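For this depiction, one protein chain was excluded, whereas all remaining protein chains were kept in their positions.
Then we have chain A:
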Amino acid sequence: MSGTEKSGMEGEGKAVRQLPDSISVQGVSYTVRERVGPWWKFSLYCKKWTRQILKDVSFHIESGQIMGILGNSGSGKTTLLDAISGRLAHKGNFFGEVYVNGRQLKREQFRDCFSYVPQNDTLLSFLTIQESLTYTALLTLKKRSNNSIKKKVDAVMAELSLSHIADKIIGSRNVVGISGGERRRVSVAAQLLQDPKVMLLDEPTTGLDCLTANQLVLLLSKLAHRDRIVILTIHQPRSELFKLFDKIAIMSFGEMVFCGNPMEMITFFGDCGYSCPEQSNPFDFYVDLTSVDTRSKEHELKTYSRVQEFVSAYRNSEIFSKVLAAIEKTKRMKELPPIPLKNKDSPNGFYQMLILLRRATRNLSRDKIGIVMRLLQNLLFGLFIAFFLLRLSNDMTHGAVQDRVGLVYQCVSAPPYTGMLNAVALFPPLRAISDQENKDGLYKKWQMLVAYIVHFLPFSVISVGIFSAFIYWTTGLYPDASRFGVFFAVVLASHMIGELLTLVMLGMVQDPHIVQSAVVLLNSAGVIGGTGLVRTIEEMPTPFKLLSFLTFQKYSSEVLIVNEFYGLDFTCGGANSSTAGKPACIFTQGIQFIEENFPGALSRFTLDFLILYAFIPGLVIVAILSSILREIITDRR
């Protein structure tokens, strides 16, 4: 009891000097509608029931305090954090109010007021800690000079004791880097750059070993005591942390069973007749006491009624009435203090994209194996073809036409495939980061997309350049420099289209594996239906004929065929042998082959080429649109 009074006194003392910032949550409830059964049990699937995730939750917290939300899985901890920070999925089922300094927030103010550190860290693995933080600072704080940004980053690193490892690479599962606790601290540091007054953390200690977890919570409590509000959910905290929290909330089945400071907690449960044994962790003890045991019906009823007892005891307690009074008091204040917003003067869109591009390039340039793979994978494929094909001949009996068609077929179908592999491997981590930073309001998702597209251009040019030079001259395609140029340009276009197509799909579908199979399927369908190499287009059913005009492979293959066959002369068997006896010798000139199989392709050469290149800006626009659409959809929810 004395503890409460003391802290109350302190609060008032502070209020005289400077009004503390506060968050008040009043009567928050949240429900979702769920289907009763899985889809194959149709009658149950049609029914829906309403699940109450939060039930009439109220609390009040002021700056300088750290609050821990405890509870078993499924008790609504994370939902409560989401509710405070305005990130809930379906707003329609949300009741109750969240006040910051006695004011209700507008929709767009939420992300400018709260810093949210999610459960998993999304960091680029090849940047050092300092670089990572500097880029984030550049994205958020424009009007500062480079010097002041450096100072800011240094200060934040010092605050989170990261200075001694500032130049270490962050690393990932496959790359050795900093430890899990350090990664978590970097995530917190990235948020601190904007000087938030309110920080929310979802399960910051999960996955850390206990020493590290303790150090992290200690650090957070220090942060809080420097005039910030820190709220975190926590799973199985250790007993040493008990004293660190200014407020502890226990959630069970969506209800707040208790919220108060540690000493109040011990007395409260003691008064209810359950005092914590001396040699046990009070967190564990109270969480167990308030959890519902669903192993059997009787247990469930029994434990549930016990929880209800606690809830009603808490609602009738002095602690709770003080909370309500505090909420009323902040709301009634004559002069409401302004909402504490984060520092935000982000630079313009173009500058942001430049920073994103620099960041992505810096990150990928450290990945040695990745770069080598990217540059050589097309060549690898070329080696494979060259190994089997060795050198094209002009002799019809030795497959002059068949081998050339086969080679063109491979050059049309393989580059999009390698482009897809690149995008599937490299873009998802960047996408995760852009999702995260977009939620923080740093920039738009499509800016990251454009930065990625710009960054892969040089890689594609070099990689395709190596491939084309190798395959063109070893297999002996039409020996002419300008034809080589056309060949290179077509392969480059198909490679980039494959990568862009994958980016479009990644904008719409989350799972990269599905994207991969979808792109492979689209590619093979395009090759079979569009190229005319394996199916004469004139003889296809009409709908397929029309569809084939939409495939980029149609254009790339026509250009390549004309490029190779125009002006080529074939021989047949030995010199001077008659063409009659050999059914294979139906052509003596390449132009005959073109006229036979691709009538009119010669006159369409330039047009085909232009249409092929028109696919690139087209797909870029579609990719940007799809990422904008995704942003709108995720915002709605």
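As a convention for this text, a contact is a pair of C-beta atoms (placed from the backbone, for glycine too) under 8 Å apart; a residue touches a chain by one contact, two chains touch by 3 or more; residues count from 1.
Operating definition for what follows: contacts and distances are computed from a predicted model.
J.: Using the UniProt record as the reference, specify the protein name of the hidden chain from among "Ras-related protein Rab-39B", "Coatomer complex protein", "Mannose-1-phosphate guanyltransferase alpha-A" or "ATP-binding cassette sub-family G member 8".
T.: The record for the missing subunit names the protein "ATP-binding cassette sub-family G member 8".
J.: Which of these touches the unseen chain: A:Val28, A:Met67, A:Val217 or A:Leu389?
T.: With A:Val28, A:Met67, A:Val217 or A:Leu389 as choices, the missing chain is touched by A:Leu389.
J.: For the full complex, which residue in A:Cys46, A:Leu218, A:Leu301 or A:Val534 touches the chain that was left out?
T.: Only one of A:Cys46, A:Leu218, A:Leu301 or A:Val534 touches the chain omitted from view, namely A:Val534.
J.: For the full complex, which residue in A:Asp154, A:Asp227 or A:Asp284 touches the chain that was left out?
T.: Here the residue in touch with the unshown chain is A:Asp284.
J.: Please identify, in ascending order, the residues of chain A that touch the omitted chain?
T.: Considering the whole complex, chain A reaches the absent chain at 40, 72-73, 174, 209-211, 215, 235-236, 238-240, 242, 266, 273-282, 284-285, 287-288, 291, 293, 295-296, 302, 369, 384-385, 387-390, 393, 397-399, 402-403, 406, 409-410, 517, 524-525, 528-529, 533-536, 539-541, 544, 583-584.
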